[in-house]
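Note that one protein chain of the assembly has been removed; the remaining protein chains are unaltered in position.
Residue numbering begins at 1 within each chain, and the chains themselves are lettered A and B in the order written.
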Amino acid sequence: MTFTSPLYFLFWPAAFLVFYFSRDKYRWLVLLLASLAFYAALKAPSLLIALTGVTVLTYFSGRGVAAAMSPGRKTLVFWLGVTANLAILIGFRYFAVLIEGLNVLSGAIGGGRHVFAAVDPISIGVSYYSFQAISYLVDVYLDVEKPEKHFGYFALYISFFPRLLQGPIERAGDFLPQLRQPYVFCYENVRSGLLLFAWGLFKKVVISDRLALFVNEVYGNVHAFSGLPLIIATYFYAFQIYCDFSGYTDMALGTGRIFNFKLTQNFDNPYRATSIAMFWRRWHISFSRWILDYIFKPLQFRFRYWRDWGTALALVITFLACGVWHGATAGFVIWGLLHGLYMSCSVLYRGLGKRFRRKKRNPTALIDAWRVIATFHLVCLAWIFFRARSLADAFYVINYAMVGLPSSLVRLAKRDSLVHDIYLNQSNKEFFLAVACLGLLAVLARATTAHEAAVRAFRQWAPVWLRWSAYLGFVLAVVVFGVFYGGAFIYFQF
Amino acid sequence: MKRLVVKFVLFVTLAAGMLLAVSSVCGNLRTRVLKDRVFVFSEGTTTLIAGDSHPQAAVNPALLPGAESICEGQEGYFFTYHKLKYFLGRNPQIARVILGFSYQNLARRYQELFLSSEQEATRLLESYFVLLDDEGVELLRDRISNKRPYYVNLLKFRYGLPIQIYRDKDLLREALGAALRREDVTFFGGGFHKSEKSSVEGKQMDAKVRLYFQDEKETYSGVSTLMVEYLKRIIQLCEEHGVDLTLYNAPLHASFKSRIPGQAITDFAQVRDQLLARFPKLHYVDHVDESLPNESFGDGDHVNSLGAAVVTGRLARLIQLSH
Partner (left out) sequence: MSTMEKLAEIIRTVFDDDSVEIGSQTTAHDVDGWDSLSHINLILALESGFNIKFSQKELLTFKNVGDMHDSINAKIALRGDGVGKA
């Protein structure tokens, strides 16, 4: 099951009740069983095998690394553990690609016949918890963390259901200590967790899936569009993927909070970043911290004598890996490469700029606004490769978004093509709703502190009936404005 | 904790109650709108024109006494059957139905597209949900691997849940007390297609013929037994209601007809003859080869309103004669 399936709304209250009424000693077991059931509900037994594999291998590797006598042995066990995890990850994620590769080989040898049947295995979650397991191993290897001796706690660390399917990727130091604290029922946690979950649901079902209607129409058949609609669809996609993934994250964090767990936040207003580097500190934070700590830093250290060029190279490799993690197709690789190039350029530029700029001038509001817009557009350019069905489609979009723009503006002025170019072949009501949603997001994203203060004030001072009317209104809004089919979570496929 | 459980249960109950109340209002509105307004014709309406875009373009109800057109583009017999069942049930005054019957109505690939395309099936399920009977819904539902559209439409149309209600112009109009128009109801169909544009072009016709009659392997895809089955059901339905049924083959441009695979024409003739033999009360009017100037054709396989004026007149005289 997923967070938006009706079954989930029966699952977590049941899990919570059992959790609450269990003895503290066994609470971890309840959560572990619930997590396994949650994963099993996807009806893909191979996934459970992957989860078990990762859990068992990493648990024993962790203890092996800590117990190793010599540094050589330590390193060996460490790399064995990491390799095993990577093997599981690659096996599951790129199985289809491997089969395709084998087919190509066998075809060449066997005279053009495909020996292996094409496989499309489901691999939800593997990318996330295998990375989490690797981070645990590194932390143990570096003596940052002690290995977890309690197998049950460790298994729960890997499989905790709120973050099982799409992260966030938790560090051992953040999560394991929380397991050791005795559970004390906290009403405020449950309530704020529920509200957070509801907001995530709204973002996903009302905003993201609605934007998807437009994006799918255009990106499903790019050659039917030219100019303005390509631009609109790309902007919509930027927000679709943000609402989709941050909506999921809110649902995950909210659910975790109900059980008194604090999971790491994955997003922090990413489109308000003033540079690509800042963007990556705000987008999919748990993942970018992972690639920063475990791929970039070691590489940067290795290349340090090449100074800025070494850093640049480390960045390109890191983001290439980031692209490949998302998928083995050219689109994702180029997306990663683009971000790597963006980051490298900013590093090289910064080094250069240092020599010419003596004083640090405080940026004005105008410069800041320009930076935000520029960064957003750089990110959107990369999203084109991420979303387009093929490289050819991506290049078409980039080309014709510019080339076709003047004529689409002309058409617009003549009011000839409102439905096709602006509403992207959807009902105009849907378009206005989509814009309204984006407006809502903009309002809520401004000055987060003011927003939080307002929400807190509302909760404290508004009378009960007003609060409850707002909550009921919210439920009604989700029912009326929700887009209920066509909406698988985007980040499931990674 | 007790406080939490109490509040939680209370909230869920309130929310459920609210949704139930809203649903019953919306459901009521929808039923009233459909039963009393949209699906009920005036006493003077005695003839229904049904089918896909061919009769939609060719038969102008204004030129036939007491006629209304409920045609919709791309509508196969599977859907027309359910539509007619619904309408004939609520309008006992209907005495005649003119049903489009042409070569593409039996073409397997074109008519059964919705059975192999999940997107098409979902779209049609959504559009026709109210009209389909249980068997029809099941047929569509089984073609879709993702069952969600079925459940969502069930909640929406059968139980009145206000999902995406802002899309239903008819309900909003009704609620606001404005005058209701049949065209506002999405699945009803646009009725007669009025247009004097003319563009008969070779490449377009080739593409259309390919779309109708050829499958992926570029060979003639044969006759759709499912559509023949539903056509028979339409005939039987009309017999049950004591309604006079005329199968109408609308005009095609000569160069379009010449592009149709010969086998398709033979198969069509075979089906037609079988039906006429089995159902003696069935009428068949063939205007396929009616000579009309190029300007009377909207495109290769549809007349425009100029052509419709001519053939509807001829059709009207034929009907008068048969009485």
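Just so we're on the same page, a contact is a pair of C-beta atoms (placed from the backbone, for glycine too) under 8 Å apart; a residue touches a chain by one contact, two chains touch by 3 or more.
Since we're looking at a predicted model, the values are computed, not measured.
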item: Displayed chains contacting the withheld chain; value: A
item: Selected from A:Met1, A:Val347 or A:Leu424 as touching the chain missing from the view; value: A:Val347
item: Hidden-chain contact residue, picked from the options A:Arg73, A:Lys146 or A:Arg307; value: A:Arg307
item: Omitted-chain contact residue, chosen from A:Ala40, A:Ala277, A:Leu313 or A:Cys345; value: A:Ala277
item: Residue of A:Arg73, A:His223, A:Lys297 or A:Arg459 in touch with the missing chain, whole complex considered; value: A:Lys297
item: Among A:Leu105, A:Val144 or A:Met402, the residue in touch with the chain that has been omitted; value: A:Val144
item: Residues from chain A at the interface with the omitted partner, ascending; value: 138, 142-144, 277, 292-293, 296-298, 300-302, 304-305, 307, 310-311, 347, 350, 354, 360
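FYI, only the chains that are shown with their structure count from here on.
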item: Centroid distance [mean C-alpha coordinates] between chain B and chain A, Å; value: 44
item: Chain A-facing residues of chain B, complex; value: 1, 3-4, 8, 11, 14-15, 18-19, 22, 122, 146, 148-149, 152, 161-167
item: Touching residues on chain A, where the partner in the complex is chain B; value: 13, 20, 185, 187, 190-191, 427, 429-430, 433, 468, 471-472, 475-476, 479-485
